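What follows is a single structure, written as structure tokens, with notes after it.
The other protein chains are all here in position, but one chain of the complex has been omitted.
And now, chain A:
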Amino acid sequence: MSSLFSWLTKAQALLSPSITPCLTCGKRNPGSSPLPGVCRICVEAIPWISSPRCLKCGRHVGCPDCTRSSEPSPIICNRSAVAYTSVMREWLGQYKYRGNERYGLLLGLMLDRAYIALKEEKRSALLSQKTLIIHSSWSADLLVPVPVSDSRLRERGFNQAERLADVLSKRRKIPQLPLLIRTHHTGKQSFKSRAERIADMKHAFAENPAVTAQFADWMKRKVPLNRPVRIIIVDDIYTTGSTIRACADIVQQMGSDYGYRVEVYSLTWARS
């Protein structure tokens, strides 16, 4: 009798519709969700940055760093998909440190949303300038992921920035080139103060000699002549911006070496 009962329950479980558990909360919540693998309830709780308070660094709260600094920034602006709350920290941790690569597509699609917002913002800015009609659509020309050091890459097995850029690149048909390499291992950023990070970053990156030829070739064939080249640096998180600025300096330098005007933007998944 009891075994019959248990078989009935199992048979019923087989026949009932299966809802895959949510990637982030593990619950089987019904209902369709706009992001793959995540339930509706978790998606609703995502702290999107839909209108940044600081137009320079894309921060959702007032930003003393950008107002304080007087030196010119190598980037036009940064935009981030979400505010780095504890829940988002957990998501990124699951991806980066635990190695749950199912998060890759999810975070990539979230970044894509930030890209679309940036695109929209730039398009309306162009419209308000009332320039030529052909300028009324804005899109980036190249994506450059922030590199990780070789030892970190071997340990982790992947570069999260590159994977994020991959998703964006495929969806929006923007080419991606690993223009940069990390010259020395800076250790985990999360254990450092702001000043330490900035000092550390100064010489952490360099031009990637392996893609120089490819880059030159791309410049020759693809660069639009009537406006500056738009390059987006992609990373998982923007904290002080020192990483992004260090990368942007090199990208600017590379552009001017070839005699092109380059506009560098940055797109990160989270803004702390």
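We take it that a residue touches a chain if its C-beta (ideal position, glycine included) is under 8 Å from a C-beta of that chain, and two chains touch if they have at least 3 such contacts; residues count from 1.
We adopt the following convention: contacts and distances are computed from a predicted model.
Protein name for the hidden chain, per its UniProt entry and selected from "ABC transporter (Permease)", "ABC-2 type transport system ATP-binding protein", "Competence protein ComF" or "Cytochrome C oxidase subunit IV family protein": "Competence protein ComF". Considering the full assembly, A:R98 is the residue among A:K27, A:R53, A:R98 or A:K170 that touches the omitted chain. Note on the undisplayed chain: of the listed residues A:S6, A:S137 or A:Q253, the one touching it is A:S6.
Within the complete assembly, A:L153 is the residue of A:L153, A:L177 or A:I198 that touches the hidden chain. Contacts to the hidden chain, counted on chain A, fall at residues 2, 6, 10, 94, 98-102, 104, 153-159.
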